[in-house]
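Missing here is one protein chain; the remaining ones are kept as they sit in the complex.
Chain naming follows the written order as A and B, and within any one chain the residues start at number 1.
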Amino acid sequence: MTEPVIEMEGISKSFPGVRALSDVSFDVRPGEVQALVGENGAGKSTLIKILSGVYHADAGTVRMHGKAVHFTHPVDSLKSGIAVIYQEFSLLPERTVAQNLFLGREPRGRFGLIDTARMRRETRDVLALFAAAGRIDPDQTVGSLDVATQQVVEIAKAVSTGARVIVMDEPTAALNEAECEELFETVDTLRERGVAIIYISHRMREITRLADRVTVLKDGEIAARFDDLPPPDAIVRAMVGRDIADFYAPPATEAEIGAPVLTVRGAGNDRLDGIDLDVRAGEIVGLAGIQGAGRVALAMALFGHAPFTHGEVTLDGAPVAFKTPREAIRGGIGLLPGDRKSEGLVLMQSVRDNGMLTSRAFAPLWGRAKRNRHTDETAMDGLLDAMEIRAASYDQEIRGLSGGNQQKAIVARWLSMRPRLLIFIEPTRGIDVNAKAGIYHLMRDLARDGAGILMISSDLPEVIGAADRILVMQNGKIAAEFPHGATEPQIMHAATGETEVAA
Amino acid sequence: MVIAVATNQTQYLSLENLIAILGRSIALGITAIGQTFVILVASIDLSVASLISATSVLASVIMDGAPAMIVPAVLACLLLGAFVGVLNGLIVSALKVNPLIATLGMSLIIQGCLSAFVSNFAGSVPEAFQIFAYGQIGGVPVALVFLVLLALLAWGILRFTKFGSDIYAAGGNDEAARFAGIKTGRIVVLTHVICSVCAAIAGLYLASRLRSGAPWIGADGVYDLESIAVVVIGGTVLAGGRGGIWGTMAGMLIFSLIDSAFNIAGVDSFAKQVLRGIIIVAAVAFYAIRSKRIVA
């Protein structure tokens, strides 16, 4: 057996409020694919950021080729031959493929000028390793390429730096089936060339297809380590490691589900087509699909942010056509955005101000801030108490709170408006495992009080566990519908359009 | 605009007149080339107008009519430009001060220092130095040749050097650039030096053209705002990372055409200022309105 390229031993790391990793050991050898799996928030990204020098471990050592290394900056790790392909690409969309590949290390020719000919030639050489080479012109701007091809460029960039270790962080998140297969072939090529690959994913199919070894992280600790590829069930058991029944709130009973709150018929816009959708009172509808399938576009259309251009929508039986979020909110729709920091919170304002934001937005500008017709400060404090938000004071700036508590404050914002339909986008993204259960139960309580709930999530176990009904979107259309209890492969197939699965 | 001008005065678009239009825009063009660099790294420079005033005065005071002092005067101006550029760049990149505020503050400081010493035309420029503004090479003004050469040089830097590539990277995605090992702070400082040196050259040109320096010529020409408007019209985005020199040159041409149209139409100078303000806002709006980004 070959010696490991990378050995990480006893790595621990804490952030204010969260212990992200404790005593994690991990290694990867040349020419193998080591899968790193775990739920969101299990500590995978933190481990990788320590490896690449973005974070510094509180304790533990990192060895490369047997020698201890201390990376203080991503540049250090890159120079040592570790390349990380992040989910958000670090490519410059306005620059050409060749310019991106050689960013920061352009070959120089005469007079110290950039040797563009050589740059172009070497770009072609590197790209030749990949099946997508034919589709890529070195002089094309990266922005003009589709997401899958951009990813190839990103990987090619890693290869061209001579990386011996390549980390791929959920590389298939935005890819369709054919593109996934092409990526797998790329990974195979890299493996044959002796590159060590750390492959982060929680999709069993990819892991069984690619991995040589599997390490499972759970709540910041090693939950299991498999030196041979184990059966998928064993991985899932190690990953979840708890009673699912308790984690998610129980599904709605027949009696709890009432009349339709929202109906959509034949609606569409430039990103959506032929949308038929019902959400009934008391029901949580899960919306699954790969990135770019149109789930967020559907939410934003319902919320009036990027409205439908045709089709019919009724809310509580009355036809509506919301053109702005304000109209939608007035009509009784609430929306919890997917990116809390950039779309949900006003970070420098207090917890209470965040909770009262929407109710104040619908009160007269010159009216007193303490009290409006939807709520007042005392009632808001009561609501925040009821949701067990942990804060020293509600006058504290919200940025000091943990993700789960921040999310609850946004829920409180909507509760004071008593919406008929609440849309949750990625409700537990970046939230502690323990806090997740709280959010699921909160959603269920809202449904029981008679609201309809539409939940968009990229976390399949979450959609399966929390929703009463699951809709799967693909290419801007609703491709399939499943009752509570559908399985992950069923949904994945419908989402990637591999086979037509009837509901 | 071109059509309107052409119909009003058919003789207007002769080569001679074209050169005359350009002559008025040389200072703006030189300044805008520098401004292009800072805007490409997502910074901005509002201190160019007072720096132009300062260098024009410095040049004409040092020369004071003596041809022998031309070289020291030019060197002093370029040094002053580089110094201001380094300061601007460090305040922006090391102290993390918003570039608008940093350079506005710098503008106050320069103007204050300048006003402390002079309040009127100061010094004089010797005949030999007036060649910069009035000389001709084979019928083409020296200054125009200089502007074209400067633009070519700037284009070459942006297109063919690692520094140019780093500029686009730092402006396009600062984090990605730093992950690739580019010292983006240094890039920001260097672009500010280029910008301020260009402003210093524009100051020298104006001193040569007016035959003397004055502490108000920069502010009078609104070179800070106009150079930004010219760059934006040329397709360089204020958020950085996209654009280039030839767009800026085209923007400068558009501005000079508008200016000369005003002159032909006989618009008085105050009304011209009003129209100028409106045109700058309209020009930026023309590009900004398409972006989805919320601005404030």
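Methods note: a residue touches a chain if its C-beta (ideal position, glycine included) is under 8 Å from a C-beta of that chain, and two chains touch if they have at least 3 such contacts.
As a convention for this text, contacts and distances are computed from a predicted model.
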**Prompt:** Looking at UniProt, which of "Protein lplB", "Type-4 uracil-DNA glycosylase", "Indolepyruvate ferredoxin oxidoreductase beta subunit" or "Autoinducer 2 import system permease protein LsrD" names the chain we cannot see?
**Reply:** "Autoinducer 2 import system permease protein LsrD"
**Fill in**
Among the displayed chains, the hidden one touches A, B
**Which of B:Leu75, B:Leu100 or B:Ala265 contacts the chain that the document leaves out** = B:Leu100
**Request:** May I ask which residue of A:Lys323, A:Arg368 or A:Arg418 touches the chain that does not appear here?
**Result:** A:Arg368
**Message:** For a quick check of understanding: of B:Ala42, B:Ile167 or B:Ile280, which residue touches the chain that isn't displayed?
**Reply:** B:Ile280
**Request:** Touching the hidden chain in the full complex, which residues of subunit B are there? Just list them.
**Result:** 91, 95-98, 100-102, 104-109, 111-116, 222, 225, 228-229, 238, 268, 270-278, 280-281, 284-285, 288-289, 291, 293-296
**Contact footprint on subunit A, counting only the chain that is left out** = 16-19, 303, 305, 325-326, 329, 335, 337, 342-349, 353, 356-358, 360-370, 372, 390-393, 395-397, 399-402, 404-405, 413, 432, 434-435
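Criterion: only the chains that are shown with their structure count from here on.
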**Distance from subunit B to subunit A - Cα centre to Cα centre, in angstrom** = 45
**Request:** Give every residue of subunit A touching subunit B within the complex, in rising order.
**Result:** 74-75, 78-79, 90-95, 99, 103-106, 108, 112-114, 116
**Request:** Can you check the complex and tell me which residues of subunit B touch subunit A?
**Result:** 160-162, 165-166, 168-169, 172-173, 175-182, 241-242
